[in-house]
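Missing here: one protein chain of the complex. Every other protein chain is in place.
The chains carry the letters A and B, assigned in the order they are written, with residues numbered from 1 in each.
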Amino acid sequence: MLIGAVVAGVVFGLYFALVGLGLNLVFGVMRIVNLAHGDVLMLGGYAAWWLLSAFGLHPLVAAVLVLGVFIAVGYPLYYLVVPQLQRARDSEMLSLILFFGLSQMIEAVTTIAVGTTERSLPGRMLGIGPFILLGARLPKPWVFSGVVSAVAVAGVYLYLYRTRLGMLTRAVMVSRDEALATGIDVHRVSALAFGIALGLAGVAGVFAPFMLGSITPAMGPDINLTAFAVIVVGTLGNPLGTVAGGVIYGVALMLMQTYYSSWANLLPNLLLIAVLLVRPEGLFGRKTRRA
Amino acid sequence: MSPEQPLLVVTDLVKRFGGFRALDGVSFHLAPGEVLGLVGPNGSGKTTCINVISGLYPPDGGGVAYLGRAIGGVPSHLLARRGINRTYQSPKPFLSLTVMENVLVAATYGNGGTPPDLMGLLASLELDTLAGRRAGELNSAQQKTLDLARALATGPRVLLVDELAAGLNPAELGRMADRLRALAAGGMALLVVEHLMGFIDRVTDRVVVMNAGREFFEGTLATAIKDPEVIRVFLGGAHG
Partner (left out) sequence: MRKHPADLILPALVLAAFAVAPFLYSNELMLFNFIAFLALAQGLNIVYGFTGYLPFGYVGFYGAGAYGFALAVMHLHAPPLAAMAAGAGAALLLAVILLPLLRLSGAYFAIASLAAAQAVYEVVSNPALQHITKGPYGVSLSAVFAPRFSYYVALAILGVAFALVVWLRNSRFGLALQAIREDPVSAGMAGVSVVRGRTVAWLLSALVAGLVGAVFAWHISVFYPDTAFDLGVSIFSVVFVLFGGATTLTGPLLGVLILYGVYNAIGITVPQYFQFIYGALIVGLVLFLPNGLVSLLTARGLRVP
């Protein structure tokens, strides 16, 4: 039972890393908090549900489409709101409020469009029966989603460390002011990062029905708390630390569900508070900022 | 230099940030009625020194004694009430409060004795006509002066002045120098960090020159500028 919980936890952890990655990328590059992150994820889920029910598209195809469309939407959205925000004195706090408003709008529109009914996708789409991994029996959709998550995370790694734009993105993360001074087009780099972040949230949403059971228009705030727990554990502003945060979170969640199932919902909340209070720089971070 | 007992004694003060020793054993003392200049290249630890003395950070070694009692690690608001105050390199007024409210807070909470006549205080710093304006509407030089007004509203015996002169025009510089001298003449002890050597020359009785977190010269500015070590640090350093 222990091995099973740990293995499932790692698989879920990869998925949770994907859930947190976009939020962390935005924070790392722009120092703003996208409180609509959970709602963007929810939109990705509904997109997958709609593409399947209307066109019979496989979730993997839906994931690729969602990624492209969300990047395309995120890029101009950045220009619409973020530069204006960053001129303010307390942009971090204002961003929290603004994206909270945006999150309410997204939730409202989705509710108007699809109602409040929970939606799910048939798990058999991603494989039937269990998958044996290190002696643990896991449903194939979990493994499928975990693998896709790992691929997406690896893609972000390659972008950040193997491309020129990615290198510039990391420069902006280290110091926005220095990057501006050296002539980097900070807005273009940030807009792309913003788009990618929405795209990642959307992809996470496509697999949400398989990993989280179902989707509803009101799932955003819960997702935000989970995503926050993951990225705070794995160091704010460091997208790759998110993987470690996701795995720790996933394993902890599976252990809780195995041994103290009725208290498992407490986990993201307590983990988030505990890490913020004890090590606000994250478990793997150096002390770079005072939270 | 001063016949009186020192008000503030800094001994082997150490402050580390991670592996970096911003203060690496700095020592000096400050007597009532004296203006001491603290000079050195950028990054030599001048502002950190003020931050530790004013209670923003606890020291990691050595100590600060005020009126013969150790004050290292005592929080700012208690130091303010005991008579230590400061200004900031970049001004830090309460932006949404009016000029008068800014000094009123300090006079109410930071003054251990009888609060001064606030309108008179503002008038002496040429801020009286701005009393009803929000601090956020002031220009940078006015905000720095407001920081000074707020510090003075607490009735300090030791005043730490961090780059007050930057941004002032020559006429304002002269008036500011006269004000600081007048405060010293009234018995206040001042520690002045400043890059403008003309201003240092005009207001200080003596200077302590710092480099890499410790002091290496102490005396008048006139002798300092003839000291080969001082010349080496300043010409070799980034700032003149």
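Points to keep in mind about this one:
FYI, a contact is a pair of C-beta atoms (placed from the backbone, for glycine too) under 8 Å apart; a residue touches a chain by one contact, two chains touch by 3 or more.
Predicted, not measured: the structure shown is a model, and the values here were computed from it.
The chain we do not see here touches A, B in the full complex. When the omitted chain is restored, the residue from B:Ser27, B:Ser76 or B:Thr220 that touches it is B:Ser76.
The chain not displayed touches chain B at residues 54-56, 75-77, 79-81, 85-86, 88, 92-97, 101-102, 104-106, 108-111, 147, 150-151, 153-154. Mapped onto chain A, contacts with the missing chain fall at residues 33, 81, 84-85, 88, 90, 92-98, 100-109, 111-112, 221, 224-225, 228-229, 262-263, 265-266, 268-270, 272-273, 276-277, 280, 290-291.
FYI, only the chains that are shown with their structure count from here on.
Rounded to whole angstrom, the centroid-to-centroid distance between chain A and chain B, based on C-alpha atoms, equals 48 Å.
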